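Everything on this sheet refers to the single structure shown next.
Shown here: the complex without one of its protein chains, the others still in place.
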Amino acid sequence: MREITFAQATLEAMDEEMSRDERVFVLGEDIARQGGIFGQFKGLPQKFGTDRVRDTPISETAIVGAGVGAALGGMRPVVDMHFADFMGVAMDELFNQMAKIHFMFGGQRSVPVVVRAPDGLTNQAAAQHSQSIEAWFLHIPGLKVVIPSNPADAKGLLKSAIRDDNPVIYFEHKMLFSEIGPVPDGEHLVPIGVAALTKPGRDITIVSYSYTMKVVMNAVSMLKNDGIDPEVIDLRTISPIDKETILNSVAKTHRLAIAHEAVKQGGVGAEIAAIVAEEGIDFLDAPILRFGAPFTPVPFARSLEAAYRVKAEDIYSGIKALFD
Amino acid sequence: MREITFAQATLEAMDEEMSRDERVFVLGEDIARQGGIFGQFKGLPQKFGTDRVRDTPISETAIVGAGVGAALGGMRPVVDMHFADFMGVAMDELFNQMAKIHFMFGGQRSVPVVVRAPDGLTNQAAAQHSQSIEAWFLHIPGLKVVIPSNPADAKGLLKSAIRDDNPVIYFEHKMLFSEIGPVPDGEHLVPIGVAALTKPGRDITIVSYSYTMKVVMNAVSMLKNDGIDPEVIDLRTISPIDKETILNSVAKTHRLAIAHEAVKQGGVGAEIAAIVAEEGIDFLDAPILRFGAPFTPVPFARSLEAAYRVKAEDIYSGIKALFD
Amino acid sequence: MAEWDEDLLCRFYRTMVTIRFFEQAVEKHFLAGEIPGFVHLYIGEEAIATGVCANLTEDDYIASTHRGHGHCIAKGADVNKMMAELFGRRTGYCKGKGGSMHIADFSIGMLGANGVVGGSLPIAAGAALAISMLDQKRVTVAFFGDGASNRGTFHESANLASVWKLPVIFLCENNQYASTTPYKTTTSVEDIADRAHGYSMPGVAVDGNDVFAVYEAAKAAIERARNGGGPSLLEAKTYRVKGHFVGDPELYRSKEEVEEIFKKRDPISRFEKQVLNEGLLSQKKLDDIKLEAQEVIDNALAFAKASPEPDPSELLSDVYA
Partner (left out) sequence: MAEWDEDLLCRFYRTMVTIRFFEQAVEKHFLAGEIPGFVHLYIGEEAIATGVCANLTEDDYIASTHRGHGHCIAKGADVNKMMAELFGRRTGYCKGKGGSMHIADFSIGMLGANGVVGGSLPIAAGAALAISMLDQKRVTVAFFGDGASNRGTFHESANLASVWKLPVIFLCENNQYASTTPYKTTTSVEDIADRAHGYSMPGVAVDGNDVFAVYEAAKAAIERARNGGGPSLLEAKTYRVKGHFVGDPELYRSKEEVEEIFKKRDPISRFEKQVLNEGLLSQKKLDDIKLEAQEVIDNALAFAKASPEPDPSELLSDVYA
């Protein structure tokens, strides 16, 4: 299979969906003139015009709100948040308007908006440009939340998100944009709500997503030497959660670890752990392990950022200890 | 002990702290001329003047931001959010500014702001005036989050919050304002970060907080007839979580249930369940139970609002089933 | 005055009294405990929605506020479905899921009331963006209050609409109060219309209790928008006669203030006097319209009361499309 970058994969998704449906358009800051801060919109304005790839003022509140209004007016907007960290600026629009309109108005109208939110640690961007806040959105009925870890899923989930009639938050990790991986030729859709069993295994189920999947796979290599064979699940969608895939796996492996970059307290890992403690506790032969950032804002200095990150060694030694 | 309402208890706290420290003041919408929509500021403007009990424009973003700035300028603001539902409007100020300033600037300055957020279901207020969103704030390092369930704690926690040098979110359930309960005379402080063992018991640990504590206590009465004797923990503080009290209790009862009004998915219950599945799984003799709202926005109609609520019967039958 | 079309005059009157009677019925049934939640009445402000919406077709959009009943009715909503929604019945516009602050009717371009003050402003700008991208001849009117004019959403939406020349009219209903706070204590400009200056759009203030003045001013702004001239800001000066919500103790103003102003400015009696004085409509015509309107509201009440509550099982539907 051909290999392309994650950024390229999202570009293909946009290109295909914008070609397929004239109502699809993008709005956000600095996407048209320079193709997006991570190159993720490169070439789109040339192909589709700056009417459909629109640079906006620095007005996140209005941008998301206008996305919602444009959807009600018959369009299918993709709204770029620049950095996930700025979602707080538009939080009312995201949770009180976009997420609730369908329900609040008795199902009269759907709100097909995709919100793209580049998140995660990158190059010491510090406290306000590095966050992973996906867990908030897990707690908001009416939203779907996807978070790919590789180019193929990036493409397939973005296409599915654009076609979905519900509001979908699409988190894309900044460190992934330059990642290269195989992506099928032709139409490629990844269903929302279905986790991937990335690696079958026997001894423990590791649930993760986004950039942390890479960290997990490194830990898996390290565990091999110790004869430990984990099964790895890539959530891909955070809401709705694919409980079945998780529970089936834990039924087989009898152990569970969850890893994500966001701070551990109140993170997505808490919900996964709770689901298994509720519905699959009898499967478990060991404490559930959660790996996530310590409870602190993201620091700037290299030494501190390194300390903040969840590392393969942490996952390795945490899991290994279960078997000692 | 004398009995007063929850609203009265918060008023005493404000009065005492505003008398004790001139730097304490309140800002928010509709608090001065009419004493707050739930009467929770009644009399304060008369006593302290409308300079220290300030009606603001409808500008939540600026109100929270100005609270932060006033704190940096030497004041100790209490910011009223009117309804917790409007916190989204000021979310950037809450999570990117207020929560991070102390850390981001290397500990140079603390940010002693209290944000009061009336939350929860009341009288069919529907999707945008009924929410419980405390779980988001559990996931934000730098904030403390308290959430009293009775007048004594309402007073003691509000006083502690005002004296704390950190930003504290103070959730107060709208249905509790008129609740009557005993409050000690004189100085009464409740420490932040310490859960209350509201009722000792043997058979199961029930963790809850805020208005749902009342629902839980009703369920406890019902369970009595079945010979089931729960231990009830009122969290009171959601962040930092008092793990020790929870784990000690589960070590004794071997069972755990968590109940809150917020939607179950991604709620505070997930974090409590995860902590126990991580650090106390060997204590457990049964699946962990979580009680929370179904995954839907808050509906308006009476029949639907009733279906949305976590009820004592739900908790009763869920727990009873563990013992059948 | 002489050049007003009789049908239009009847329409003005019918809309205004229908709103008035609707709101009076709502007030009564709220106070009797039959309507729950929060309810904000439009009494005394009827001329605004009426004058504005008389310029709109069903294809045009409006975005509304927490005080939205009048906007709905003026845009042509079905009062049966409105009343049923307020009573929390499954025959209501939102199947009982929304209530007073969350009524919408997308079939007539009513994009929704909003429980968040200022929340509908960016939505309105977005709907106007859709109009412009789809090359439609529609316009969007965004109703908002004087209080809402102090929210960042107003600023961001006005700026966006201006740089993109969107067909949207920002229609501020300045009723002198934001809940308990008088206009001057929270708002830093004499006329909200003046804020238009900061967005290079026309800003016009009119007497919001004069349906003719509102109609004319809205007409100009709407035609401009419809013809590609971009957004405008219109401020309709009015007065909130009732409490902020039904049940408001109104400690912040005197009964005398309210009565005096209402006596002078009530848009409906003012309209009656004008059309009678000028011989534009007969007393009989007015009486007939009133009777009809009262019947419509009585029917709506009967419809709402006879409608069932939603089944608890409906809680889980309409969360996702």
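Each chain gets a letter, A, B and C, in the order it is written, and its residues are counted from 1.
Operating definition for what follows: a residue touches a chain if its C-beta (ideal position, glycine included) is under 8 Å from a C-beta of that chain, and two chains touch if they have at least 3 such contacts.
Predicted model, so just to flag it, every value in this text is computed and none were measured.
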Contact set of the excluded chain (shown chains only): A, B, C
Chain not shown: contacting residue from B:Ile37, B:Ala84 or B:Ile101: B:Ile101
Residue among C:Asp59, C:Asp194 or C:Glu278 that touches the chain left out of view: C:Asp194
Of A:Ser19, A:Gln34, A:Ser178 or A:Ser221, the residue in touch with the unshown chain: A:Gln34
Sole contact to the chain not displayed, among C:Gly98, C:Gly126 or C:Gly152: C:Gly152
Contact footprint on chain B, counting only the chain that is left out: 25, 51-52, 56-57, 59, 61-75, 77, 92-93, 96-97, 101-112, 141-142, 144, 165-166
In chain A, positions touching the absent partner: 29-30, 33-35, 55-62, 85-86, 89, 123-129, 294-297, 299-304, 306-308
Residues from chain C at the interface with the omitted partner, ascending: 150-156, 158-159, 162-163, 185-190, 194-195, 197-201
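Here, only the chains that are shown with their structure count from here on.
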Chain contact graph, described as a line, ring, star, complete graph or other shape: complete
Of all other chains, the one whose Cα centre sits farthest from chain C: A
Length of the line joining the C-alpha centres of chain A and chain B, rounded to whole Å: 30
Distance from the mean Cα position of chain C to that of chain B, given in whole angstrom: 36
Length of the line joining the C-alpha centres of chain A and chain C, rounded to whole Å: 41
Sites on chain C at which at least two other chains make contact: 94, 96-98, 102, 114-116, 152, 319
Of all residues in chain A, the ones touching two or more other chains: 92-93, 96, 103-104, 141-142
